[in-house]
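A single protein chain has been omitted; all remaining protein chains appear in their positions.
By letter and in written order, the chains are A and B; residue numbering begins at 1 in each of them.
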Amino acid sequence: MNIHNESAAVHHHVHRDDIGAKMGMWLFLFTELLLFGGLFLVYAVYRYQHTEQFHLAAMELNTGIGTLNTVILLTSSLTVALSIAALQKGNKFLSILMLSLTLVFAFMFMINKYFEWSAKFSHGIYPGSDELLSLPNGQILFFGLYYVMTGLHGLHVLIGIIILSTILVMIIKNKITFDNYAKLENSGLYWHLVDLIWIFLFPLFYLIQ
Amino acid sequence: MHEENSKHNHHIGYGTYVLVWLALLAFTSITVTVAGVSLGEYTLFVALSIAAIKSALVINIFMHIKFDEKIFKVFLLISGFTLLVIFILTFFDFIYR
Partner (left out) sequence: MANGTTTVNEKSFYQQSTNKYSGILSWLLTTDHKRIGIMYGVTILFFFLVGVILGVLMRLELMAPGKTIVDAQTYNSLFTLHGVIMIFLFIIPGLPAIFGNFFLPIQIGARDVAFPRLNLLSYYIYVAGALLALLAVILPGGAIDTGWTFYIPYSIRSNTNVSLPLLAAFVLGFSSILTGLNFITTVHRMRAPGMTFFKMPLFVWATYATAWIQIIATPVIGITIVLVILERLFGVGIFDPALGGDPILFQHLFWIYSHPAVYIMILPAMGVVSEIIPTFARRTIFGYKAIAISSLAIAFVGYLVWAHHMFTSGMSDTARWIFSLLTFIVALPSGVKIFNWVATMYKGSIDPKPPFLWVMSFIFLFSIGGLTGLVLGSLATDIHVHDTYFVVAHFHFVMFGGTGTIFFAAIHYWFPKMFGRLYNDKLATLGVLGFFIGFMLLYFPKFIMGYMGMPRRYYDYLPEFASLQLISTIGSWVLAATIFFIVGYLIHALFKGPKAGSNPWGGVTLEWHIQSPPTMENFKEIPKITHEPYDFSQLKEMKNEYS
(Lines give C-alpha, C1' and ligand atoms only; values in the text may rest on other atoms or scores of the structure.)
Protein backbone atom coordinates (compact mmCIF):
# COMPACT_ATOMS: atom_id res chain seq x y z
CA MET A 1 0.00 0.00 0.00
CA ASN A 2 1.20 3.43 -0.87
CA ILE A 3 1.80 5.48 2.26
CA HIS A 4 1.13 9.18 1.84
CA ASN A 5 3.32 11.35 3.94
CA GLU A 6 2.91 14.98 4.83
CA SER A 7 5.24 16.29 2.21
CA ALA A 8 3.40 14.45 -0.53
CA ALA A 9 0.22 16.14 0.62
CA VAL A 10 1.90 19.53 0.64
CA HIS A 11 2.80 19.25 -3.00
CA HIS A 12 -0.23 17.59 -4.43
CA HIS A 13 -1.91 20.88 -5.27
CA VAL A 14 0.96 22.14 -7.32
CA HIS A 15 0.30 21.12 -10.84
CA ARG A 16 0.98 23.20 -13.85
CA ASP A 17 -1.72 23.77 -16.44
CA ASP A 18 -0.96 26.70 -18.71
CA ILE A 19 -4.13 26.32 -20.73
CA GLY A 20 -6.14 26.26 -17.51
CA ALA A 21 -4.39 29.41 -16.33
CA LYS A 22 -5.12 31.12 -19.61
CA MET A 23 -8.74 30.01 -19.43
CA GLY A 24 -9.01 31.55 -15.99
CA MET A 25 -7.52 34.77 -17.35
CA TRP A 26 -9.96 34.91 -20.24
CA LEU A 27 -12.87 34.34 -17.88
CA PHE A 28 -11.60 37.22 -15.79
CA LEU A 29 -11.37 39.40 -18.91
CA PHE A 30 -15.04 38.67 -19.61
CA THR A 31 -15.92 40.07 -16.22
CA GLU A 32 -14.00 43.21 -17.19
CA LEU A 33 -15.84 43.27 -20.49
CA LEU A 34 -19.17 43.17 -18.68
CA LEU A 35 -18.01 45.73 -16.11
CA PHE A 36 -17.24 48.26 -18.83
CA GLY A 37 -20.22 46.93 -20.77
CA GLY A 38 -22.48 48.26 -18.03
CA LEU A 39 -20.87 51.68 -18.38
CA PHE A 40 -21.20 51.62 -22.15
CA LEU A 41 -24.87 50.82 -21.69
CA VAL A 42 -25.29 53.87 -19.46
CA TYR A 43 -23.43 55.91 -22.06
CA ALA A 44 -25.59 54.58 -24.88
CA VAL A 45 -28.83 55.37 -23.07
CA TYR A 46 -27.84 58.92 -22.14
CA ARG A 47 -26.35 59.67 -25.54
CA TYR A 48 -29.62 58.48 -27.05
CA GLN A 49 -31.58 60.76 -24.73
CA HIS A 50 -29.27 63.79 -24.99
CA THR A 51 -27.69 63.50 -28.45
CA GLU A 52 -27.28 67.25 -29.02
CA GLN A 53 -25.86 68.00 -25.59
CA PHE A 54 -23.36 65.17 -25.92
CA HIS A 55 -22.08 66.70 -29.16
CA LEU A 56 -21.78 70.12 -27.59
CA ALA A 57 -20.03 68.83 -24.50
CA ALA A 58 -17.58 66.76 -26.54
CA MET A 59 -16.32 69.99 -28.12
CA GLU A 60 -14.53 70.60 -24.82
CA LEU A 61 -12.41 67.48 -25.20
CA ASN A 62 -9.03 67.64 -26.87
CA THR A 63 -9.02 65.29 -29.88
CA GLY A 64 -5.26 65.72 -30.18
CA ILE A 65 -4.51 64.32 -26.73
CA GLY A 66 -7.08 61.56 -27.32
CA THR A 67 -5.44 60.53 -30.58
CA LEU A 68 -1.98 60.67 -29.08
CA ASN A 69 -3.08 58.42 -26.23
CA THR A 70 -4.65 56.02 -28.71
CA VAL A 71 -1.38 55.73 -30.59
CA ILE A 72 0.52 55.28 -27.33
CA LEU A 73 -1.73 52.48 -26.14
CA LEU A 74 -1.76 50.70 -29.50
CA THR A 75 2.01 50.82 -29.55
CA SER A 76 2.22 49.53 -26.00
CA SER A 77 0.02 46.63 -27.07
CA LEU A 78 2.52 45.90 -29.84
CA THR A 79 5.50 45.99 -27.49
CA VAL A 80 3.89 43.66 -24.98
CA ALA A 81 3.05 41.22 -27.79
CA LEU A 82 6.63 41.46 -29.03
CA SER A 83 7.90 40.87 -25.51
CA ILE A 84 6.01 37.58 -25.36
CA ALA A 85 7.18 36.56 -28.83
CA ALA A 86 10.78 37.38 -27.90
CA LEU A 87 10.65 35.29 -24.75
CA GLN A 88 9.12 32.38 -26.65
CA LYS A 89 12.12 32.53 -28.96
CA GLY A 90 14.42 32.59 -25.97
CA ASN A 91 15.49 36.18 -26.47
CA LYS A 92 15.36 37.34 -22.88
CA PHE A 93 17.04 40.68 -23.56
CA LEU A 94 14.56 41.71 -26.23
CA SER A 95 11.69 40.55 -24.07
CA ILE A 96 12.86 42.74 -21.17
CA LEU A 97 13.42 45.66 -23.50
CA MET A 98 9.97 45.41 -25.02
CA LEU A 99 8.27 45.02 -21.65
CA SER A 100 10.14 48.06 -20.32
CA LEU A 101 9.00 50.03 -23.35
CA THR A 102 5.44 48.95 -22.60
CA LEU A 103 5.82 50.39 -19.13
CA VAL A 104 7.22 53.62 -20.54
CA PHE A 105 4.20 53.93 -22.83
CA ALA A 106 1.88 53.19 -19.94
CA PHE A 107 3.44 56.03 -17.94
CA MET A 108 3.21 58.35 -20.95
CA PHE A 109 -0.48 57.55 -21.22
CA MET A 110 -1.03 58.40 -17.57
CA ILE A 111 0.95 61.64 -17.84
CA ASN A 112 -1.16 62.73 -20.80
CA LYS A 113 -4.27 61.79 -18.88
CA TYR A 114 -3.07 63.87 -15.96
CA PHE A 115 -2.60 66.97 -18.12
CA GLU A 116 -5.92 66.39 -19.81
CA TRP A 117 -7.82 66.07 -16.56
CA SER A 118 -6.07 68.99 -14.88
CA ALA A 119 -6.90 71.20 -17.84
CA LYS A 120 -10.57 70.29 -17.34
CA PHE A 121 -10.28 70.96 -13.63
CA SER A 122 -8.72 74.38 -14.22
CA HIS A 123 -11.68 75.21 -16.47
CA GLY A 124 -13.87 74.35 -13.52
CA ILE A 125 -15.27 71.23 -15.14
CA TYR A 126 -15.33 68.45 -12.61
CA PRO A 127 -18.15 66.56 -10.88
CA GLY A 128 -20.10 68.80 -8.57
CA SER A 129 -18.41 72.06 -9.71
CA ASP A 130 -20.57 75.16 -10.09
CA GLU A 131 -19.39 75.58 -13.65
CA LEU A 132 -20.54 72.07 -14.56
CA LEU A 133 -23.81 72.31 -12.66
CA SER A 134 -24.72 75.43 -14.63
CA LEU A 135 -24.65 73.41 -17.85
CA PRO A 136 -27.68 71.55 -19.25
CA ASN A 137 -28.33 68.04 -17.87
CA GLY A 138 -27.03 66.28 -20.98
CA GLN A 139 -23.63 67.92 -20.58
CA ILE A 140 -23.46 67.12 -16.88
CA LEU A 141 -24.09 63.50 -17.80
CA PHE A 142 -21.46 63.59 -20.55
CA PHE A 143 -18.77 64.85 -18.21
CA GLY A 144 -19.92 62.55 -15.43
CA LEU A 145 -19.48 59.61 -17.78
CA TYR A 146 -16.25 61.03 -19.13
CA TYR A 147 -14.71 61.14 -15.68
CA VAL A 148 -16.06 57.77 -14.59
CA MET A 149 -15.16 55.88 -17.76
CA THR A 150 -11.75 57.33 -18.44
CA GLY A 151 -11.09 57.26 -14.71
CA LEU A 152 -11.91 53.58 -14.41
CA HIS A 153 -9.85 52.93 -17.52
CA GLY A 154 -6.97 54.90 -16.02
CA LEU A 155 -7.25 52.82 -12.88
CA HIS A 156 -6.85 49.74 -15.06
CA VAL A 157 -3.75 51.25 -16.63
CA LEU A 158 -2.31 51.82 -13.16
CA ILE A 159 -3.07 48.23 -12.16
CA GLY A 160 -1.51 47.15 -15.45
CA ILE A 161 1.65 49.08 -14.60
CA ILE A 162 1.89 47.27 -11.26
CA ILE A 163 1.32 43.87 -12.86
CA LEU A 164 3.73 44.40 -15.73
CA SER A 165 6.45 45.71 -13.40
CA THR A 166 6.12 42.59 -11.28
CA ILE A 167 6.38 40.45 -14.38
CA LEU A 168 9.42 42.38 -15.54
CA VAL A 169 11.19 41.65 -12.27
CA MET A 170 10.25 37.99 -12.58
CA ILE A 171 11.73 37.78 -16.08
CA ILE A 172 14.93 39.43 -14.92
CA LYS A 173 15.14 36.96 -12.03
CA ASN A 174 14.45 34.03 -14.38
CA LYS A 175 11.20 33.20 -12.61
CA ILE A 176 9.55 33.52 -16.00
CA THR A 177 11.46 31.82 -18.78
CA PHE A 178 11.11 30.76 -22.40
CA ASP A 179 9.42 27.49 -21.43
CA ASN A 180 7.33 28.87 -18.57
CA TYR A 181 5.82 32.17 -19.58
CA ALA A 182 2.11 31.74 -18.79
CA LYS A 183 2.22 34.66 -16.36
CA LEU A 184 3.70 36.98 -18.97
CA GLU A 185 1.13 35.85 -21.51
CA ASN A 186 -1.76 36.40 -19.10
CA SER A 187 -0.52 39.84 -18.11
CA GLY A 188 -0.26 40.60 -21.80
CA LEU A 189 -3.88 39.58 -22.24
CA TYR A 190 -4.86 41.96 -19.47
CA TRP A 191 -2.89 44.76 -21.09
CA HIS A 192 -4.53 44.16 -24.47
CA LEU A 193 -7.90 44.39 -22.77
CA VAL A 194 -6.99 47.81 -21.43
CA ASP A 195 -6.15 48.74 -25.02
CA LEU A 196 -9.43 47.26 -26.30
CA ILE A 197 -11.51 49.34 -23.90
CA TRP A 198 -9.70 52.46 -25.05
CA ILE A 199 -10.37 51.59 -28.69
CA PHE A 200 -14.04 52.13 -27.90
CA LEU A 201 -13.69 54.98 -25.42
CA PHE A 202 -11.73 57.04 -27.93
CA PRO A 203 -14.37 57.47 -30.67
CA LEU A 204 -17.21 57.68 -28.16
CA PHE A 205 -15.74 60.63 -26.28
CA TYR A 206 -13.19 62.37 -28.48
CA LEU A 207 -14.64 61.97 -31.95
CA ILE A 208 -18.30 62.94 -31.70
CA GLN A 209 -18.10 66.64 -32.50
CA MET B 1 0.92 17.65 -18.52
CA HIS B 2 4.23 19.29 -19.21
CA GLU B 3 4.34 18.25 -22.87
CA GLU B 4 0.91 19.76 -23.30
CA ASN B 5 2.08 23.01 -21.76
CA SER B 6 4.92 23.52 -24.18
CA LYS B 7 3.40 22.14 -27.35
CA HIS B 8 0.28 24.28 -27.57
CA ASN B 9 1.91 27.34 -28.99
CA HIS B 10 1.56 28.68 -32.41
CA HIS B 11 4.29 31.27 -32.48
CA ILE B 12 3.59 34.48 -34.33
CA GLY B 13 6.56 36.26 -35.87
CA TYR B 14 7.59 39.83 -35.03
CA GLY B 15 6.65 40.91 -38.56
CA THR B 16 3.00 39.93 -38.18
CA TYR B 17 2.71 41.94 -34.99
CA VAL B 18 4.26 45.01 -36.59
CA LEU B 19 1.90 44.70 -39.57
CA VAL B 20 -1.10 44.50 -37.29
CA TRP B 21 0.16 47.52 -35.38
CA LEU B 22 0.49 49.47 -38.64
CA ALA B 23 -3.03 48.47 -39.60
CA LEU B 24 -4.28 49.65 -36.20
CA LEU B 25 -2.57 53.01 -36.65
CA ALA B 26 -4.03 53.30 -40.14
CA PHE B 27 -7.54 52.65 -38.84
CA THR B 28 -6.98 55.21 -36.10
CA SER B 29 -6.06 57.87 -38.63
CA ILE B 30 -9.07 56.93 -40.77
CA THR B 31 -11.46 57.21 -37.84
CA VAL B 32 -9.99 60.58 -36.81
CA THR B 33 -10.20 61.89 -40.37
CA VAL B 34 -13.72 60.63 -40.90
CA ALA B 35 -14.84 62.26 -37.65
CA GLY B 36 -14.05 65.63 -39.21
CA VAL B 37 -16.37 64.91 -42.15
CA SER B 38 -20.06 65.27 -41.50
CA LEU B 39 -21.72 61.94 -42.16
CA GLY B 40 -24.96 62.69 -40.32
CA GLU B 41 -26.51 59.63 -38.74
CA TYR B 42 -23.77 57.37 -40.03
CA THR B 43 -21.04 59.02 -37.94
CA LEU B 44 -21.60 56.79 -34.95
CA PHE B 45 -22.01 53.71 -37.11
CA VAL B 46 -18.74 54.32 -38.95
CA ALA B 47 -16.83 55.11 -35.75
CA LEU B 48 -18.07 51.97 -34.05
CA SER B 49 -17.43 49.79 -37.10
CA ILE B 50 -13.83 50.94 -37.23
CA ALA B 51 -13.50 50.34 -33.49
CA ALA B 52 -14.92 46.85 -34.02
CA ILE B 53 -12.39 46.08 -36.76
CA LYS B 54 -9.58 47.34 -34.57
CA SER B 55 -10.68 45.22 -31.64
CA ALA B 56 -11.05 42.18 -33.89
CA LEU B 57 -7.40 42.63 -34.88
CA VAL B 58 -6.29 42.99 -31.27
CA ILE B 59 -8.32 40.01 -30.08
CA ASN B 60 -7.36 37.69 -32.92
CA ILE B 61 -3.67 38.45 -33.31
CA PHE B 62 -2.36 40.29 -30.25
CA MET B 63 -4.48 38.23 -27.90
CA HIS B 64 -3.90 35.05 -29.90
CA ILE B 65 -7.47 33.88 -29.72
CA LYS B 66 -7.33 32.80 -33.34
CA PHE B 67 -4.64 30.25 -32.49
CA ASP B 68 -5.72 29.24 -28.99
CA GLU B 69 -8.15 26.61 -27.80
CA LYS B 70 -11.46 26.81 -29.66
CA ILE B 71 -13.36 26.92 -26.40
CA PHE B 72 -11.99 30.42 -25.68
CA LYS B 73 -13.70 31.65 -28.81
CA VAL B 74 -16.95 30.05 -27.68
CA PHE B 75 -16.60 31.75 -24.30
CA LEU B 76 -15.97 35.09 -25.97
CA LEU B 77 -19.03 34.70 -28.14
CA ILE B 78 -21.17 33.79 -25.12
CA SER B 79 -20.03 36.89 -23.23
CA GLY B 80 -20.36 39.19 -26.22
CA PHE B 81 -23.77 37.82 -27.10
CA THR B 82 -25.03 38.27 -23.55
CA LEU B 83 -23.87 41.88 -23.58
CA LEU B 84 -25.64 42.43 -26.91
CA VAL B 85 -28.87 40.95 -25.55
CA ILE B 86 -28.67 43.24 -22.52
CA PHE B 87 -28.25 46.28 -24.77
CA ILE B 88 -31.14 45.36 -27.05
CA LEU B 89 -33.56 44.56 -24.25
CA THR B 90 -32.69 47.74 -22.33
CA PHE B 91 -33.34 49.83 -25.42
CA PHE B 92 -36.84 48.38 -25.74
CA ASP B 93 -37.54 50.61 -22.78
CA PHE B 94 -35.76 53.79 -23.84
CA ILE B 95 -36.67 53.81 -27.53
CA TYR B 96 -40.39 53.31 -26.91
CA ARG B 97 -40.77 55.68 -23.95
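Quick notes on this structure:
Please note the rule applied: a residue touches a chain if its C-beta (ideal position, glycine included) is under 8 Å from a C-beta of that chain, and two chains touch if they have at least 3 such contacts.
The shown structure was predicted, so the numbers you read here are calculated from the model rather than taken from an experiment.
Within the full complex, the chain left out of the display is in contact with A, B. From the options A:L145, A:L189 or A:I208, the residue with contact to the unseen chain in the full assembly is A:L145. Of the options B:I30, B:A52 or B:V85, the residue whose C-beta touches the omitted chain is B:V85. Contact with the chain that does not appear here is found for just one residue of B:F45, B:F67 or B:F94, B:F94.
Contact with the chain not shown here comes from a single listed residue; of A:T31, A:T51 or A:S118, that residue is A:T31.
Listed by residue number, the positions of chain A touching the unshown chain are 1-2, 4, 6, 9-10, 12-13, 17, 19-20, 23-24, 27-28, 30-39, 41-42, 45-46, 49-50, 127-128, 133, 136-138, 140-141, 144-145, 147-148, 152. Take chain B: the residues that touch the chain left off the picture are 71, 78-79, 82, 85-86, 89-90, 92-97.
Keep in mind that, in the parts below, only the chains that are shown with their structure count from here on.
If you average the Cα atoms of chain A and of chain B, the two centres end up 15 Å apart.
Across the complex, chain B is touched by residues 15-19, 22-23, 26-27, 30, 33-34, 37, 41, 44-45, 48-49, 63, 67, 70-71, 74-75, 77-78, 81-82, 85-86, 88-89, 179, 182, 185, 188-189, 192, 195-196, 199-200, 202-204, 207-209 of chain A. Residue ranges of chain B in contact with chain A, taken from their complex: 1-2, 4-6, 8-9, 11-14, 17-18, 20-21, 24-25, 28, 31-32, 35, 43-44, 47-48, 50-51, 54-55, 58-59, 61-64, 68-69, 71-72, 75-76, 79-80, 82-83, 86-87, 90-91, 94-95.
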